[in-house]
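As you look at this complex, bear in mind that one protein chain is not there, while each of the others sits in place.
Our next item is subunit A:
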Amino acid sequence: MGFEKFGRKGFTSQTRVSAFVDYLEKGELCATRCPACGRVYFPPRADCAGCLGSGLEWAKIEGNGSLVSYTRVNYGPAGFESDAPYTLALVDFNGVKVFGQLNADVPETAVRVGMLLQPAVVTLPGGQVTYEFLPA
C-alpha cells in the first residue's frame, strides 16, 4: 500500500518500491541502485535484472538534466481531461532518464530539446504526490 498516492491518477497500490512516495514527500526524487553490481535504475525497481540481486538502495537524482524530447498534450485520457493541455517530457540526468510532466507555467515557445531542467516535488489537491520538471 502507499503507491496509489503517486501521480495525478494512480493505477497501482502495491509495490516493493512504494518508499519512492516517502522520498518524494521528503522532497527527493530517487532511483534505485544495486549494491552488488552498481546498476542504477529509473524507474526504480526492487530487483536487479543484471545480477538478479534484490535489496536495492535508494539513490537521489541530483543536478540538472537535459530534455530528450517533449510533447504538449491537448487531449488527455480518462481522468486527465481537465488537466489538458500539459507537457510530457523525458529528461536525461547523466544517463538516468526520467519521464514526467513539465511545470505548467513554462511557455511552449520556451521549450527546447536539450534545455536544462531540474525536478521538483509537487503535492496535488487531494494529497496525491508527484514530481515535475522546472527550467534549471
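Please note the rule applied: contacts are C-beta pairs under 8 Å (C-beta built on N, C-alpha and C of every residue); 3 or more make two chains touch, one makes a residue touch a chain; residues count from 1.
We adopt the following convention: contacts and distances are computed from a predicted model.
The subunit not displayed here is recorded in UniProt as "propanoyl-CoA C-acyltransferase", chosen from "Transcription factor zinc-finger domain-containing protein", "propanoyl-CoA C-acyltransferase", "Ion-translocating oxidoreductase complex subunit B" or "Carbohydrate ABC transporter membrane protein 1 (CUT1 family)".
Mapped onto subunit A, the footprint of the missing chain covers residues 3, 6-12, 15, 42-43, 68-80, 83-84, 86, 88, 90, 96-101, 108, 113-114, 130.
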